[in-house]
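Quick one: this structure, given as structure tokens, is what I'll be asking you about.
Heads up, one of the protein chains got dropped from this complex, but the rest are sitting where they should.
Chains here go by letter, A, B and C, matching the order in which they are written, and residues are numbered from 1 within each.
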Amino acid sequence: MGYNLDNKIKDTNKNNKNILPYGDTMNDGKVQLSFTLPVKNDEKGYQAALKTAQNMTLENVMIADSITLEEEFTMYIAYGTLTNGVNYDDIHVEEAVKHTLSKDEIEEKIKLHFDKPIVVVGASTGTDAHTVGIDAIMNMKGFAGHYGLERYKGIDTYNLGSQVENEDLVQFAKDKNADVLLISQTVTQKDVHIKNLIHLIELLEAEQMRKDFLVIIGGARITGSLAKELGFDAGFGPKKFAEDVATFFVEELINQKSIKNQ
Amino acid sequence: MGYNLDNKIKDTNKNNKNILPYGDTMNDGKVQLSFTLPVKNDEKGYQAALKTAQNMTLENVMIADSITLEEEFTMYIAYGTLTNGVNYDDIHVEEAVKHTLSKDEIEEKIKLHFDKPIVVVGASTGTDAHTVGIDAIMNMKGFAGHYGLERYKGIDTYNLGSQVENEDLVQFAKDKNADVLLISQTVTQKDVHIKNLIHLIELLEAEQMRKDFLVIIGGARITGSLAKELGFDAGFGPKKFAEDVATFFVEELINQKSIKNQ
Amino acid sequence: MSKLGLSQDKINQARQEAKIVADHTQAFIDKHTTDSVERTIVRLLGVDGINEFDIPIPNLVVDFLKHHHDPSIGIAQMLAYYIKKHNTTLDDIVAKITKETLPPQTIEPLSKEEVKKQLFPYYEKQMKAIVAQRATRDKFKQMHKLDRPMLYVIVATGNIYEDVTQAKAAAKQGADVIAVIRTTGQSLLDYVPYGPTTEGFGGTYATQENFRIMRKALDEVSIQEQRYIHLVNYASGLCMPEIAAMGAIERLDMMLNDSLYGILFRDINMERTFIDQYFSRVISAYASITINTGEDNYLTTSDALQEAHTVLASQFINEQFALRAKMPPHLMGLGHAFEIDPTIEDGFLYEYAQALMAREIFPEAPLKYMPPTKHMTGDIFKGYAQNTLFNIITSTTNQSIHLLGMLTEAVHTPFMSDRYLAIENAKMINQTMKHFGDEITFKKDGKIQSRAQNVLHDAHKLIKDINKDGLFDSLSKGVFAGIKRTKDGGKGRLGVYQKDPSYANPIIDDMLDSLKEVN
Partner (left out) sequence: MSKLGLSQDKINQARQEAKIVADHTQAFIDKHTTDSVERTIVRLLGVDGINEFDIPIPNLVVDFLKHHHDPSIGIAQMLAYYIKKHNTTLDDIVAKITKETLPPQTIEPLSKEEVKKQLFPYYEKQMKAIVAQRATRDKFKQMHKLDRPMLYVIVATGNIYEDVTQAKAAAKQGADVIAVIRTTGQSLLDYVPYGPTTEGFGGTYATQENFRIMRKALDEVSIQEQRYIHLVNYASGLCMPEIAAMGAIERLDMMLNDSLYGILFRDINMERTFIDQYFSRVISAYASITINTGEDNYLTTSDALQEAHTVLASQFINEQFALRAKMPPHLMGLGHAFEIDPTIEDGFLYEYAQALMAREIFPEAPLKYMPPTKHMTGDIFKGYAQNTLFNIITSTTNQSIHLLGMLTEAVHTPFMSDRYLAIENAKMINQTMKHFGDEITFKKDGKIQSRAQNVLHDAHKLIKDINKDGLFDSLSKGVFAGIKRTKDGGKGRLGVYQKDPSYANPIIDDMLDSLKEVN
């Protein structure tokens, strides 16, 4: 018949070696999907949608709805069961910042370890005109109740705004003897940000200045792993604020100093 | 680097041998997902979510949001690209009804081919208490502007309501000399409907009455394929109305008659 | 002042008609008892447990009465008689019945005083437990008073332990009320299952142990969150008063409780369930448990635009039934629902009118407002928008019990994430629209006012008609949800008995004595 008449989940204990999606019971593997197929909204389209979900290795697929977008485009909303889990114990992540310090603690550290202010230069670069993100990190008033770096004692900030060419940024950083560069990237379509960021790294390397600054990127679609992969010191995404990035660069600068001093 | 800096879709022509989901460009393969993992909402959880989506064979996965449901449960909303398409030309479906006739046409056919009314017995069976579906098909006033079978000339209907035992239904059908049985099933949890429907088929076969009636099922989660698989004559899901099922059973009864007459 | 221009006179008239409907039915109720009423008495005497065939002891005890005696004298007479006769304890008698070692004797009825005297020591314990639970709840609720509708979600995994996981998560996300949905078909069982359960279809068995497990879990969260989390179950079906008693003892906070629901949607015999309902409401009143009535269900079956007045009429009648059980208005969670087809022009206005109308007509009642279900589809996004509209009306018309709609209503019983999204939505609306309801008034005799006035008018007319025909006959005509049920039809009819003059139920007497007159 093909129907498992007793499709209870055999083992409802959480297993870190095989973490599965959770609907309403541990290990039930439930996933919600939606997608559009360039097909008619009919029985044949329905079968195509089923198979599409099955191509994603889902079982017990249920097409909850099929919606006609146009004669030849149908949107499907579906649920299914994933049986192939993730080995959670095998995931090793290196977070840029383990414990974010408070503004006071950061200022305290700076006072203790530096005799001149840390110079931070920030910008939204390339063709990117989005400044709200970099402003959130740098401006006095900050964002969502988190003050920006401008307000930190012991940090000198320069926020160059938007659409700044990499060349101009680097020149400016050199002139100001910057310690830290903060780059914000919001537009990610067709990986325009990747191109722009790789260009910056290449530029710094070409001018043999890569080691002169901590270079940190941020933006809605930026993650730590992406930053590392592209050759930056760290990367910060949504829900990260001035204190997160400041904790990182203050501690990192202290590290570097202590290495140099050895 | 691992980044495809030129990730334009190579071929934007629709290919029926490899139908892919459509976001905003033919063959871009875009799929939306949401699922919950029993993990903390942190970088490690983020990686687990990525891998979960990758387990579904998706590429270019983007975790659009991660939402804390509880300390150890995080919901992820993600987008990704499916590259493994469906061979649309290979899908063959047999629809119960190709062209649904209108009420008038159906009545006309009945008048032409039958000298006594077609007897239809319907019910929502087993523990199922949902009657709106079967009422939509059978009651005078119908549903969403489609009159029910009660209003059709040439059809005698008996709607037994809800929670009808299979045994009682079969007995009643025998007593009334029914031509068609209509069974509605709404509750599908833990496949309770499958159990109930299989039981009905077994019952009919045990009493050697399977051939005495057209047995048709319907309900929100019923499809034609499921009906066939379970051994019914047809199955009707959402957005199907009295005229759909009537077209089917009238034409099918005419067929059967002509076979017998040969 | 009514924002809807409703006539208070008209409201009073409708209420008066409903009173007569209830009085007539109550006259019938007072003369009868049922299997489950009697089992409830047994339970409130402290009898619990099952025999080796999983049959609950209360059932065995009442069966003994039915097999060997005349059930019309009531279980209290019988037990009091045996206890006195054998000069022994209740436990001893019950044990003998269970082991089938009690020789049946001809019962010479005791006086009601004597019955009470014999049984008081036993039921006193449960009565005290209930009072203690009431106090615990009151104390808890002092901690954190809500100034907005209570957010109510369901859990329905079928497994009480998984339900606990879900319930706790929901409570932490902001839910105030957790309803543990019952398994399909439990309402038709003529006994209450026993012990913790992990199997159910579309819900979890209502058992006393399950109540206890969930209550404990929710108490923990209440303390953590500094916010009382309410627990809900169903005092409905063939065991209505028994479950009410179990809930009272285990400190449930709300009970779905409405014989009309059972009659219409479960085909339960009407005599049986009206009688059961009376006792169950007395118990809930005594335990200060809020009841939820089921008028919302009419609109899932019938058209919500055409049939709105049937909901109001039924609420008026339900109110009167509750008053007869000495239930104060603040425990009457009258039900209604948002079920108009979203494609109907100005549907939202009609929903608004109806919701505010209920609020104005029942100002003290903790109205239970149900989300869209019938017109929910597999389009979960659209469903989320429909729920947003519902949340807006709930919040701005100040409903009391806000039953959160699930975007997956037409798909499956809620996932943890579905519930989260529902709570998130309601919280957002409560916040961003906080004082919207206070700010707006309506055009005189506009679409909104007229709708409310018309519904009230039609409801009044319907109650008058019901009065003319009597409630039982009206039900057989299909006045509610278009469903016709006869007086003699339905499940559980055999469990109804006319009371003998000697019939006694000292527990209900005591409860009623301690409750204030309310109407």
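The working rule: a contact is a pair of C-beta atoms (placed from the backbone, for glycine too) under 8 Å apart; a residue touches a chain by one contact, two chains touch by 3 or more.
All of these numbers come straight from a predicted model, not from anything done at the bench.
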item	value
Candidate in contact with the missing chain, chosen from C:10, C:141 or C:434	C:434
Which of C:425, C:453 or C:467 contacts the chain that the document leaves out	C:425
Contact residue for the chain not shown (choose from B:62, B:119 or B:132)	B:62
Residue numbers in subunit C that touch the chain omitted from display	340, 342-349, 352, 379, 381-382, 384-386, 388-389, 392, 407, 421, 424-425, 428-429, 431-436, 438-443, 446-448
Subunit B, residues in touch with the chain not shown (by the definition above)	12, 22-26, 30, 32, 62-65, 67, 77, 79
Touch list for subunit A against the chain that is not drawn	34-36, 67, 69-70, 73, 75, 127-129, 131-132, 161-163, 187, 189-190, 192, 220, 238
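Here is the rule we go by: only the chains that are shown with their structure count from here on.
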item	value
Chain pair whose interface holds the most contacting C-beta pairs	A-B
Junction residues of subunit C, two or more chains touched	377-378, 410, 412-413, 415-417
Residues of subunit B whose C-beta touches two or more other chains	34-36, 73, 190
